[in-house]
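Following this message is one structure expressed as structure tokens.
Removed: one protein chain of the complex. Kept in place: all other protein chains.
Chain nomenclature is as follows: A, B and C, assigned in order of appearance, with residue numbering initiated at 1 for each chain independently.
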Amino acid sequence: MTTVDIHLQLLDRQVLDRNGLLVCKVDDIELHEGPDGVPFVTAILVGPRASGPRLGGRLGRWLTALAWRLAEPPGDAPPRIPFGRVTAVHSAVDVDRTRAELAVDPLEGWVERHVIGRLPGSGHAG
Amino acid sequence: MRWLAAVVVVLALAGCVGPAPTTDQYQGKAAHTAADALAQLETARLAVEHAGRLPATYLETVLVDAEEAFDSIENTFDSIEPPDDPMADRLRSDLDTLLSDGSDGIAELRIQARRSDTAAMASTAHDLGETAAGLDRFHQEHDT
Amino acid sequence: MKRVFGVALGILTAIGGFVDIGDLVANSLVGARFGLALAWATVLGVIGICLFAEMSGRVAAVSGRATFDLVRERLGPRVGLANLAASLLVTLLTFSAEVGGIALALELASSVNYLLWVPVAGLALWLVIWRVKFSVLENVAGVLGLALVVFGVALWQLHPDWSQLVQQAVSPRNPPGEGLPTYFYYAIALFGAAMTPYEVFFFSSGGVEERWSAKDIVTSRMNVFVGFPLGGLLSLAIAACAAVVLMPRQITVDTLGQVGLPVAVALGKLGLAFAILGFVAATFGAALETGLSCGYSVAQYFGWQWGKYVRPRDAARFQLVVLVCLVVAAGTVLTTIDPITVTEYSLVFSAVALPLTYLPILVIANDPDYMGARVNGRVANLLGTVFLVIILVASLAAIPLMLATRAGQ
Partner (left out) sequence: MRASDLLGRPVLDATGRRIGLVTDLRCVKEAGPDAAWGVLRLESLVVDERQIGSRLGYDRHQRSPALLRGIMRRLHGRSTVVPWSRVAGWSRDEVRLR
């Protein structure tokens, strides 16, 4: 029987997509009660609306509120990756989708489209 | 964040040179100034002594830097209010003479270097040896 | 054969890449003031960086995770964020110092004011970061940095009194006229110069960029255990040159021009040309490393895609952070604040930030969950613990000593 300590072995770990690209961190973990009343892990929560409350303090509250307002649609539910997508947990967490399919991080796409993608040569690997 | 502000303020204050209240402190500052000035003067002299081994660009940069630093050391010292004491006045006038000799000399070196006048540079550097010795002596005598 | 070449190249890069503006300034400054009486601090710093760079390289090779990835995981998001802010500030300060160093070195070569070189240097840095392959960028800068070996040749040509130099180095004490606080202040600066945190951010991230696996641990160890000590020897040669030429003339070092003077005295124009090439390469290489390290640390904390192994648009925010940091670093130099002063402060604040970086590395290198059988051995742990204590002491003493000595005056 394998046990996994969520705080030590899951939280804040790097998430990798099916191509090995870096997606995000495990900012928080969502649990739901099963039919037997025992909670089980249902999703990886991502982004400032997940990490803000963990950060705590004024900065954490401010970050959460800002992300809440900027989100489309506004709300407090952070982007999530269903735990069924997870294929392995080692020094990182592997999932079986691509970054684009997961779409948990809209800001990265925004910076890509509006800033970095506009500079010449951004499509060539170093 | 508050401690950071405190550190910045302390650093800023440490950088300022206020009026020196006692003759002893004034003497310490004068000795310190002599040592700093000597370091710049010697840099210029060392570079000029080996002018043949330095590209013109390098020599010029070293001399310009030494001159700027020397003048700023001189200005800083001159901005200190000396205490009302004949001893302090003598200190000030002794050091002022050395500093203005040094400052003139380095400026001359810089001009001669731009004109690639090697002979004149050598003679100026030689003459500045006396100013250097004077600064060194001043530092030795007044260092507490 | 290819493997031997790879190892040799790695070692050469490590030697040339070891020295940056901080090492140049600190070693020359201390050499001119204290002779070799502080050589022990450099030696201590080199042992420390070898120890922890090896650990971080091993962790990167085995787990594929770079240093800052692990900082958040082991310290949590709160402490991790505070750590990120402090590390980023120090790395950014070092980055500014390196950019200033490039400009000053180019001024020496051209006598055109260094401020005019800052935009040129900034643009060149960005182009290299944007377009040049990681391995090329790392190796070219490192190998050109080897031109600094000219300091060793110069020292030999100066025919110094070797026994006196050795005497200074082995019986360290503060010279007459220098107080103990000043002595230890500069010891910390030298220690910080050798152990600057960005070196492990860069080293471990570089391992991931080059896709090291457990097979590459040997290569990484060779780079560290051969390259870094030789780089340290280069640092000592710079200090010794200053001790032989500048100290007797009572010259204190506050410009890059003074750092190179002993080489000119010993070897003339050709030697000096090598020294200037070495200055430019060493500072340019270190600017690339610090600039990338800013991006690495931020991206690794937040889990963004980073690195030069993907197209820039696939690591958009990482590239953006590097670009913004470059603008800030160049802007800092353009305020006309003296780059050498920036360098000196960067060394002291590096020393303050040391435990933030090195504690998590020591812990992870011992984590069987990550490392399996590749956890630290007894020797690494014994030395690691001893160094952790030294680092802690240096970190706590740095600011009080800086205030007490008015930054070494």
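To be clear about the criterion, a residue touches a chain if its C-beta (ideal position, glycine included) is under 8 Å from a C-beta of that chain, and two chains touch if they have at least 3 such contacts.
Predicted, not measured: the structure shown is a model, and the values here were computed from it.
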In the full complex, displayed partners of the excluded chain: A, C
Among A:L66, A:A88 or A:A103, the residue in touch with the chain that has been omitted: A:A88
Candidates C:G6, C:G76 or C:P160 - the one touching the absent chain: C:G76
Absent-chain interface as seen on chain C, which is shown: 73-76, 362-363, 366-369, 375-376, 381-382, 384-385, 388
Residue numbers in chain A that touch the chain omitted from display: 1-8, 10-11, 28-34, 38-41, 45, 50, 53-54, 83-84, 86-89, 96
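Everything below uses one rule, namely that only the chains that are shown with their structure count from here on.
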Chain located farthest away, centre of chain B as origin (C-alpha): A
Chain centre separation in whole Å, for chain C relative to chain B (CA means): 32
Between chain A and chain B, centroid-to-centroid distance (C-alpha), Å: 60
Residues of chain C touching at least two other chains: none
Multi-chain contact sites of chain A, meaning residues that touch two or more partners: none
Partner chain C, residues of chain B touching it in the complex: 7, 10-11, 14, 32, 35-36, 38-39, 42-43, 45-47, 50, 52-58, 60-62, 64-65, 69, 136, 143
Of all residues in chain C, those that touch chain B in their complex: 107-111, 177, 245-246, 249-252, 254-255, 257-258, 260-261, 264-265, 267-269, 272-273, 276, 399, 403, 406-407, 409
Footprint of chain C on chain A - complex, ascending: 9, 11-15, 21-25, 27, 51, 54-57, 59, 90-92, 99, 105, 107-109, 111-112, 115-117, 119, 121-126
